[in-house]
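Of the protein chains in this complex, one is absent; all others appear in place.
== chain A ==
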Amino acid sequence: MAERDAMDEREWTNPTPEPGDRIEADGVTVTCEASGGAALVSGDLQAALAELAPGAPLLGLGAEEPDPPAALRLARDRALVISGAPLELRAGWHAGYAVSPADDLHVIVRLEGPRAEEVCRSGIATPLDGGSPCAAVLLAGRPVIATRHAGAIRLRIERPDAAWLWSLLGQLTR
């Protein structure tokens, strides 16, 4: 497609990645993973975790994700509780904290290989190993949640942004 045409959004066809989609590049592989379950939780996080996901750690930026459940901190009083499967939760107020289902809020993308950190640094200004207690960060100006898992970097991208960020990651890995 000529670049002049490529600037016309009516011609944009880059798709939202599906689980199993991959980008293979020199030194880095990007994979779209299946999402399990998730819920947004705000308020008394300790109480929320005790009830919803007992024993789940509250993780910050670049922290290693254990097997679910876990909680990814998004703000002082907000977290994304993640699980292996969609959560059966009562949405609403729970005496001290609020819950909203968010199973499909994010697309999960995994970057692994020796260039994974470099690719992330292309789009994320905050160092993943900087010790931030909050896992929410901006990737090329769009909100993502960044953690690590089994030697890879795991990004949770809001679903409507996934097509664009997937294409951008494809370009950055070249």
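Assume a contact is a pair of C-beta atoms (placed from the backbone, for glycine too) under 8 Å apart; a residue touches a chain by one contact, two chains touch by 3 or more; residues count from 1.
Here, contacts and distances are computed from a predicted model.
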Complex member absent from the view - protein name from UniProt, among "Phosphoribosylformylglycinamidine synthase subunit PurQ", "Protocatechuate 3,4-dioxygenase", "Sarcosine oxidase subunit alpha family protein" or "ABC transporter permease": "Sarcosine oxidase subunit alpha family protein"
Contacting the left-out chain in the complete assembly, out of A:21, A:51, A:77 or A:112: A:77
Identified contact with the non-displayed chain, of A:61, A:81 or A:105: A:105
Residues belonging to chain A that touch the chain removed from view: 1, 3, 6-7, 9-10, 12-16, 40, 42-44, 77-78, 86, 91-93, 96-106, 118, 121-127, 130, 142, 158-165, 167-168, 171-172, 174
